[in-house]
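Now for chain A:
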Amino acid sequence: MIYDFFYNLTGSALFSGLFVAIMPLLTFILPFALFAVLLERKVAGHIQDRLGPMRVGYHGLLQTVADIIKLIQKEDIIARENDKLLFNIAPVLTFVGSYAAFAVIPFSSIFLGANLDLAIFYIIAVTGLVVVGILMAGWASNNKYSLLGAMRSAAQIVSYEIPTIIVILSIVMITGSMSLMTFSENQTQYFWNWYIFGGPEFNLKKFLLIPFMFVGLIVIYISTLAEVNRTPFDIPEAESELVSGYHTEYSGMKFAIFFLAEYANMFAVSALIATMFFGGYHSPFGYLGNLLNIPWMIPVEQFFWFISKGIFFVFVQMWLRWTLPRLRVDQLMTVSWKYLIPISFVNLLIVGIISLI
Partner candidate 1 sequence: MSVRTEEMVLNMGPQHPSTHGVLRLELTLEGEIITKVVPHIGYLHRCFEKHCEVMTYPQIIPYTDRMDYLAAMCNELGFVIGVEKLLAIQVPERVEYIRVIMAELQRIASHLVAIGTYGADIGAFTPFLYCFRDREKILNLFEITCGARLLYNYIWIGGLSHDLHPDFIRLTKEFIREFKPNLRELNNLLTYNKIFIDRTANIGILPLETAINYGVTGPMLRASGLRWDLRKDDSYSIYNKFDFEIPIGEGKMGTIGDSWDRYFVRVREMEESIKIIEQAIEQIPDGDVTAGIPKRIKPVVGHIYSRVENPRGELGYFIISDGSATPFRVKVRAPSFVNLQVLDVLCRGHMVADVIAILGSVDIVLGEVDR
Partner candidate 2 sequence: MKSFEEISKLLINQFPSINFEIKSDVKFEPYIIVPPNQIDNVCLFLRDNIDLQFDSLVNLSAVDDFNGEKTKDEQGNDIMKGGTLSLYYHLESIKYRHKILLRVLTDRDNPSVLSVTSVWNSANWHEREAFDLFGINFINHPDLRRILMPYDWEFGHPLRKDYQNPEFYQGMKVPY
């Protein structure tokens, strides 16, 4: 959508392609990251009966801006023993891994980077880059703790990729296509058409699907938690054991990029779940735009609903972080291989059978 809009506006494929690539970053991820860091600290504070940041700005609203400024003017230390090239590429790679996924996520019917038919396939491939970035960071910092942290998180992300893919497969089976746009289109207006409640058509299949959709949701939510390295799977930055894992040696702007990558990844994953199960940018109760028949109002409403669903899931991730203790590395592997993968396979099998009816 946006690409064609800019293409016939400017006529040059290069410029419009470039602009489409930058658009999500400038308009969405940076403000979201600013907001998410503050939200995390406020949520953590109020869960623990304290206030969270209150000093900078009214009720701490400018806290993240202050953090960013602090990190920018901090010295960017590169140790003598570090592998310079890898050390610098690592943070960029982890950020690219999560940022590239935004290209295909439909924020609303018109606001979409590129309408790929293989959108889901593309997202899974791109988020694989994050593993490479983390391994690079761990290896390049040339210190015992970072190496241990990097190896652990690489093993964790790879082993949690499998249940995610299997659950995505079960959704793809139902909708028949891999493009996120068709996912959202199928789950039209009202919430009972969402996939979590069995999809758009009214028949026996819908009611049979509901329990397995819930199982799928739980499995994919847990495994995406692990992919984003959030509690209870935040072993790479396990402060108490490995003194914050692979990004121990990073400081200044590089550390800020790692931080940004984490929050971008968090939202990408929540957006994915919202699109797959909770009807993407569709509002649960129909559009105000239709009632007052103002046509341009609908995309704005869709944008709002999409953002609120994403932020709700990000909030649940934060809520989990301040409730649960951390799993050990081998327990983490048993959860993935012995519990999540078998369950998701069985789920896939049953959903497959149901979708044949």
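As a convention for this text, a contact is a pair of C-beta atoms (placed from the backbone, for glycine too) under 8 Å apart; a residue touches a chain by one contact, two chains touch by 3 or more; residues count from 1.
Criterion applied: all candidates are chains of the complex that A comes from, given by their letters.
Keep in mind that what you see is a predicted model, and the values were worked out from it rather than measured.
The candidate touching chain A in this complex, chosen from 1 or 2, is 1. Only residues 44, 47-50, 144, 231-232, 234-235, 238-243, 322-331 of chain A touch candidate 1 when the two sit together in their complex.
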